[in-house]
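Yeah, one chain of the complex is gone here, protein chain that is, but the others are all in their spots.
What follows is subunit A.
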């Protein structure tokens, strides 16, 4: 597919024909015909689903900018008349900044922990001649089938025995562990693409294993690292069950749990709640804009093949 694309690419700029952008190369006519025949069934379905996704997202944004009184008076989907940031201010007044900070710590901690153990492991799985080391790959794959909810009680047991209950570390450890299988999957598949000759060249230069790791493996798995970091960060940021079961105090509250607390305390303040939801998702939205390809590609790479 890639080769067809590149050979079809012409030097002349695509003009007219209602094209929005000039990046798409002009297709030879025969292929073009196939593409342009509208896929009516799926198109209508996709249109419907578009509405089903877009309406709640619009509701979320519009409500977060609406005055509290306006929300009750105007109806949920009307255009907001008086835009206000009051809701956002109110959310910060009831301790949102603390939740945000805790979530940041948890996400950063989980990312660092996963990368620290998964990178060397992926390197070993791809490069080791030891049968046992290579077999550990299947062990991690097996981990994909373990749902966190089903083992939440033993995890609670382990965390309390380690005297970590109600700390941010208590959230970081299982979050990282459950992100490990996919992370190793992504990293091994990006390392398998490194040509053997490069390792041999390093060896001829007299490089030790650790030098090979630092000078060859790390730079070449950069895109895999970014993918893993985004994936783990997202898991840590959005996880609900580990904080629910492993923490309890106000000081260790992370965003998803904080949102839930808002709901129980200020349930009637829907604009405030929606502002909190928007704020909690804002960093992820930013990430989506910046690293969408990595994020989506990484999620699919874990399972798609």
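Rule of thumb we're sticking to: contacts are C-beta pairs under 8 Å (C-beta built on N, C-alpha and C of every residue); 3 or more make two chains touch, one makes a residue touch a chain; residues count from 1.
As a working rule, contacts and distances are computed from a predicted model.
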Chain left out of the displayed complex - its UniProt protein name, from "Sugar ABC transporter permease", "ATP-binding cassette, subfamily B", "ATP synthase subunit a" or "biotin carboxylase": "Sugar ABC transporter permease"
Residue among A:168, A:186 or A:255 touching the omitted chain: A:255
Hidden-chain contact residue, picked from the options A:101, A:116 or A:218: A:116
Touch residues of subunit A, complete complex, unshown partner: 1, 4, 20-21, 24, 31, 34-35, 37, 39, 41-43, 45-46, 49-50, 52-57, 59-60, 63, 71-72, 75-77, 113, 116-118, 120-121, 123-125, 127-130, 132-133, 136, 139-140, 142-143, 145-158, 160, 173-174, 176-178, 180-181, 184, 196, 199-200, 202-204, 208-209, 212-213, 234, 237-241, 244-245, 255-257, 259-260, 263, 270, 273-274, 277, 280-281, 284-285, 288, 292, 296-297, 299-301, 303-305
